[in-house]
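Every protein chain but one is kept in place in this view of the complex.
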Amino acid sequence: MLKATIEADIFRETIDAVSALVNECRLHVTESGIRTITVDTSNVAMVSLELEAGAFTTYAAEPAELGLDIEKIRSMMGMIGKSDIVALELDDSGKKLKISFGGYEYSITLLDTKTIRKDPNAPNLELPATFEISGAMFNDSIKAAAMVSDKISLSVNPDTKVFTLNAEGDSDRIKRELVGDDVHYITCAAARSLFSLDYLKDMGKSIGRADKVQIRLGNDHPVQFSFVYADGKGKIGYLLAPRIEAD
Amino acid sequence: MLKATIEADIFRETIDAVSALVNECRLHVTESGIRTITVDTSNVAMVSLELEAGAFTTYAAEPAELGLDIEKIRSMMGMIGKSDIVALELDDSGKKLKISFGGYEYSITLLDTKTIRKDPNAPNLELPATFEISGAMFNDSIKAAAMVSDKISLSVNPDTKVFTLNAEGDSDRIKRELVGDDVHYITCAAARSLFSLDYLKDMGKSIGRADKVQIRLGNDHPVQFSFVYADGKGKIGYLLAPRIEAD
Partner (left out) sequence: MLKATIEADIFRETIDAVSALVNECRLHVTESGIRTITVDTSNVAMVSLELEAGAFTTYAAEPAELGLDIEKIRSMMGMIGKSDIVALELDDSGKKLKISFGGYEYSITLLDTKTIRKDPNAPNLELPATFEISGAMFNDSIKAAAMVSDKISLSVNPDTKVFTLNAEGDSDRIKRELVGDDVHYITCAAARSLFSLDYLKDMGKSIGRADKVQIRLGNDHPVQFSFVYADGKGKIGYLLAPRIEAD
């Protein structure tokens, strides 16, 4: 059972965060909120999302697992007004989700959860450097990097306390160094890994809306991004595997 | 003979209404105004338009039939400023139409009216339900429906007085119900027909600008849309054949 209402903005951010990586997902519904964790088809990136019941305008639910065609829902998003309240309701058969907004009733058939791959286990990673930067600054840097290359190195220099984003193309390079007020270290340690910009661009759109994104970085290790939304009642995490350096 | 001036907005709405369905048309010019009636190439939709002499800023004409390449004129529309006055003048040979605006003189060769199919007769249809709704509400609903399907059913329930637009896709559905202040019935009777969204999307852009559109609906019958523009001095009508239900 699920019967809830939510502000359009929070709904949109929820869908966008997940649709950045996957077309479908398994949504876990409980009395205390919703959550999902899923990896992209090539097993390179993972997204996890939690949204507390308190983030909804109204919320009533019993435990359930819903197979969502995220891509179809995202394509309807343009019809939802900025200040609309979106109503979600699982129909009695449990096979359709009704999404109502601004006079429209959108009904979508749920996917069989058996056809969706099992939830991945979030890996336990030792990542020496942990720090926070502005989400917009991160996203802008990713967009600039993508102009010259398809990969970017992220690195922390513990001596200078500089966080560097560096993308090298065939004949050009774009670099951004964040230091001082632009980067807040929780643990400042040497770290450097190379990542595919394709994935970072997709994640960047979601990250770009966050005031602050926490980044955990290692040496030739995955990178973790985490940030809150919905007034702190929602939590989004991305994990991205590194690229092999020599190419 | 034709020598007239018209506000850019009214000119644009005239061209857009016709170009939604056809690339060329036969324009009847008389002392009292202009009119056209034409069907699309697949004989599924009809548009009729009348614009009184009084809708023009200045107007002088003798009866004539002009073959217009509507599509070419529409493609020039982007050059016309919002507050321009557009001057129309048939040249002496009667073979070219001069359209002047904001310093430009655009001259277009008229089509031989013999090559344009004869004016269709507007069919006399018995359509039980007649009602008015907001043009913007209609267009928004059509755009939403087109996200999930290529066809839509329009129906009136005389018991609940609800006008329903319902589009079914393979695994999802979008529905909008208008009732109360959102729909004004002239005659409220049971009616339901299915239509192609391709045509409705094209008509919707024109209808969407109208304050009110009158809809006449039957059972597996064509639907009629009619609305006024140019301060009531212009009249546009669309007729659309139904789609076969079973598919």
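Letters A and B mark the chains in the order given here, with residues in each chain numbered from 1 onward.
Going forward, a residue touches a chain if its C-beta (ideal position, glycine included) is under 8 Å from a C-beta of that chain, and two chains touch if they have at least 3 such contacts.
In this text the structure is predicted, and so the values were computed from the model without any measurement.
Undergrad: Which listed residue, B:A87, B:I108 or B:V228, touches the chain dropped from view?
TA: B:I108
Undergrad: Among B:D69, B:D119, B:E132 or B:D182, which residue is in touch with the absent chain?
TA: Hidden-chain contact among the options goes to B:D69.
Undergrad: Of the listed residues A:K98, A:K161 or A:K175, which contacts the missing chain in the full complex?
TA: A:K175
Undergrad: Can you list, in ascending order, the chain B residues touching the missing chain?
TA: 69, 72, 75-76, 78-79, 103-109
Undergrad: Considering the entire assembly, which residues of chain A contact the chain that has been omitted?
TA: Chain A touches the chain not shown through residues 137, 140-141, 143-144, 147-148, 171-178, 182.
Basically, only the chains that are shown with their structure count from here on.
Undergrad: Approximately how many whole Å separate the CA-defined centres of chain A and chain B?
TA: Here the centre of chain B sits 45 Å away from the centre of chain A.
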